[in-house]
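For reference, the structure I am asking about is given below.
Only one protein chain is missing; all other protein chains are in place.
Moving on to subunit A:
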Amino acid sequence: MPGQAGAYLDAALALAGLPLEPELRPRVLLHLETALQMGALVLDFPLPDEAEPAPVYRP
C-alpha cells in the first residue's frame, strides 16, 4: 500500500537507532519497496508446515 512502507521504514530505523538523512531517504525507500515486492513474491509461495529450512544446525 502506498505510503505505508515509508512510515514503516521510519519507525523501523528509529527503533534500530540507525540514522538516515532526508536526502538519502528516497533511495532507501526505493530499495525497501523493491525488497517488499520480492518478499511478497516469496511469502506467496505455498509451502507445507513440514517444509524444512535450508540451513541445518549440528551441535
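Things to note:
Just so we're on the same page, a contact is a pair of C-beta atoms (placed from the backbone, for glycine too) under 8 Å apart; a residue touches a chain by one contact, two chains touch by 3 or more; residues count from 1.
By definition in this document, contacts and distances are computed from a predicted model.
From the set "AtzE family amidohydrolase", "Anti-sigma factor antagonist", "Sugar ABC transporter ATP-binding protein" or "Glycine cleavage system H protein", the protein name that UniProt assigns to the chain left out of the figure is "AtzE family amidohydrolase". Not every partner is drawn; the one left out touches subunit A at residues 8-9, 12-13, 16-20, 24, 27-29, 31-32, 34-36, 38-39, 41-43, 45, 47, 51-55.
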